[in-house]
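Here is the structure we will look at, set down as structure tokens.
Only one protein chain is missing; all other protein chains are in place.
Then we have chain A:
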Amino acid sequence: MPLKRVFFWQPNAGSTVNSQILNEVSQCVESINGVKEGRWKATLTFYKPMLRDQALSAEFPREFIGISLPEQPNKYYFVLRFNKIVLESDSSIQLIMEKLQSYKSRVALNFEGFQYQLGDFQLRVGKVVPSHSENLRGIVMEVEYLPISSLEKSKQIMEEFFDIWQDAISKRSLPGRFIHIEPDFLDYGLADHYTSQHTAVQYTHVTSQLIASVQAVQTGRN
């Protein structure tokens, strides 16, 4: 399947993310002839186990994340970041978890925005908001290259695309930049051929980076 890189917005020291930046980014995509196609939405949920005996909580994974992706409406993905496990399951697992009362959602984030077509590339620009609020916590961008599926073969062209993107966005002098940190897919047992599991892992890592940067801003303030 087509491969993608997920970027997140890293604000400069002392500045925060806001919806103005999101607007500027969207305009930038349109200025390089991106054709707006529609909306997209992904969700990421932190689960905690429902335990009678809280002492057992140490036996459970520290971070248990569930992800739903728009391109796979029938699937649900689980990632255990510290155990380096990724799992693809049917989307009905959420119902099962609810019925079993085994895990409860602790924090849920929505990634939503518009998607754009640029030749053989597809871009998604989205805001990161907690599921029941409108507080903008971050901005993510997905860059997808459609014709091939090999991560290795596509490395060069993805980098070239990002260079062009950087040229375009730097003209707007925004207080921050997009960053992509490639997770080590091999650790998760994932191969060179791209799949939605790769995407789930990327979102997990992006979320943890976003949280870290938000916390850094908060500790900076205190």
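Going forward, contacts are C-beta pairs under 8 Å (C-beta built on N, C-alpha and C of every residue); 3 or more make two chains touch, one makes a residue touch a chain; residues count from 1.
Simple rule for what comes next: contacts and distances are computed from a predicted model.
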- UniProt protein name for the omitted subunit, picking from "Auxin-responsive protein", "Origin of replication complex subunit 4", "Mediator of RNA polymerase II transcription subunit 27" or "Acyl-coenzyme A oxidase"? "Mediator of RNA polymerase II transcription subunit 27"
- Task: Return the single residue from A:N74, A:Q156, A:S173 or A:Q218 that touches the missing chain.
- Result: A:Q156
- Query: Out of A:M1, A:V107 or A:I211, which is the one that touches the chain we can't see?
  - Reply: A:M1
- Query: What residues on chain A make contact with the chain left out of this view?
  - Reply: 1-2, 119-120, 146-150, 152-154, 156-157, 160-161, 163-164, 191-193, 195
